[in-house]
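A single protein chain has been removed from this complex, and every other one stays in its place.
This part shows chain A:
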Amino acid sequence: MPPHVHPPNTALRDPSSLFYQKESNRRLIIAAYWVVLIAALPIWWKTTSIERLSLPSSRVNSQAAKQLRLPIEIALEDVSLVKHLQQELDQRREQSPLVWNGLDVTVQSKTENGSYTIVHDDNRVVASERRLTFPLRKTTVPALADTLTGLLVPRLNSHRVAHYAPRYRLAFTLLNEDAAAGDTINGWDISKAISDHLSPIFDALSVLHNFTVESQVQFHAPLAFSPRTLSEGVGLTPEDLTVFVNSAEWTLSSSVSNDPVLHFLVFVPSATRRPMYILNSQGEPTSANSFLLPQWGGIIIYNPPAEDTLQSPMRPLPPTALNTIFSKFGKQLLALLGVARLPAGVDNSHTGILTGWQLDALLRRRAFENAAEAAETLQSIVKLVNQIENMPVGQDVRGDVQDSLDALDRIYASPIKSLNATLQHSANALTLASRAFFNPGMLALLYFPTEHKFAVYMPLFASAVIPLLATAVREIAAWRRQRREAP
């Protein structure tokens, strides 16, 4: 194409003499667009990329490989039996290694602080704080080893025990099935009952949990099913018990906090349905009047005695009933929290409060659980972050992971004797690991296949970039031609 020639003798101005049509200006303008575009690339990259801080994965993996070991020292009064008892216990550990997992048991002759002592008593087997009396003879050593097994690693129904939480809310509810049917229990002296029966438990377990208590009385609490009618009163079959709680119509706890709730109900059957019995699987009434819903709470059915009814149709729960009910609630609470009972044949020296043996067994169990769960959660975080590529990892997640690892390290560093400190560190590690896992910022961006990305970007960018590219190509071609033709 010949270069543009402006026709002579025309009134029109030569466009190439206009300043904005000057070649250099035009090229500068086009270049400016490109400069802005290229300069903006890092910003675009930064604003669309996800913050993924690196996690201490090797530390997490080495932590997960560790096994928490807790030593148990037993001091035996009778020196001659030390070896024999150690053998018996070792044998039991070999037989059921999973039950004894992480525990190192040594039997000694002398007492050291923090260890358990066994003293001779021919008549009684009594567990007190960290002491046990036992008839110590050569022939009784296997029996002693069995008793110790029951004390140190008690068998527990893990389905019943509530998941560990540093704080629980206990919701006590007195439910009248139907106050309108007559005879009603309209109140209870719950503060006294709690201070008499539950405060000692709260104190004993204060190392493990904090408790918040709430209570209420309800006057209309219908059942969602009809109990079976018996010759006298009504009966609840085992299946009925699983659906006893009519959660659709009973409001059992407030939802003011996110702490887990354990429920305790006293159910007073309507005057027309008394007495209410719990039936066994053959459909015969049993003497039991209470049952437990695993991890949920305890329920007691209270059938007011007929002679009370005659006195007044509207009265508070009598003190004797209150005592029976709350001592049972105490037992249910202990069961839900994983406190094991003393093995058969072992007496408690002071009734009501748990012994050091029981508390220690629970502390060890919770420490093992928490440490394992914390390590597992940390591993899950690392695994998920690797697996899901667009999952963000912010500073707070990394911080919690590191703090959790530190807490786990402290478990191993903490003075061997202090079970309390071990538990505190394990609980801390678990809380932090869970907080890291549940961090709201860790929500992965939704999955977009590549074609989706194209579909989103194309209409936006294609229309802007194509003219820019086209002009750039044209200008470069023109510039090269000019250079070639230049003399």
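To be clear about the criterion, a contact is a pair of C-beta atoms (placed from the backbone, for glycine too) under 8 Å apart; a residue touches a chain by one contact, two chains touch by 3 or more; residues count from 1.
Note that contacts and distances are computed from a predicted model.
*Asks:* Would you kindly match the missing chain to its UniProt protein name, picking from "GPI-anchor transamidase", "tRNA methyltransferase", "Golgi to ER traffic protein 2" or "GST C-terminal domain-containing protein"?
*Replies:* Spelling it out: the chain absent from the display is recorded in UniProt as "GPI-anchor transamidase".
*Asks:* Which listed residue (A:Asp203, A:Glu239 or A:Glu284) would be found touching the missing chain in the intact complex?
*Replies:* If we include the chain that is not displayed, A:Glu239 is the one touching it.
*Asks:* If I consider the whole complex, including the chain that's not displayed, which of A:Leu334, A:Leu363, A:Val393 or A:Ala427 touches that chain?
*Replies:* The one listed residue touching the chain not shown is A:Leu334.
*Asks:* Sort through A:Ala11, A:Ile38 or A:Leu98 and give me the one touching the missing partner chain.
*Replies:* Considering the complete complex, A:Leu98 is the one touching the chain left out.
*Asks:* Looking at the whole complex, which of A:Tyr33, A:Phe202, A:Phe219 or A:Trp296 touches the chain that is not displayed?
*Replies:* Going through A:Tyr33, A:Phe202, A:Phe219 or A:Trp296 one by one, A:Trp296 is the residue touching the chain not shown.
*Asks:* Would you write out the residues of chain A that touch the absent chain, in ascending order?
*Replies:* 96, 98-99, 101, 155-160, 163, 225, 238-239, 241-245, 247-249, 255, 257-258, 260, 278, 280-281, 286-288, 290-296, 328, 331-332, 334-335, 341, 344, 368-369, 372-373, 376-377, 380, 383-384, 387-388, 434, 437-440, 442-444, 446-447
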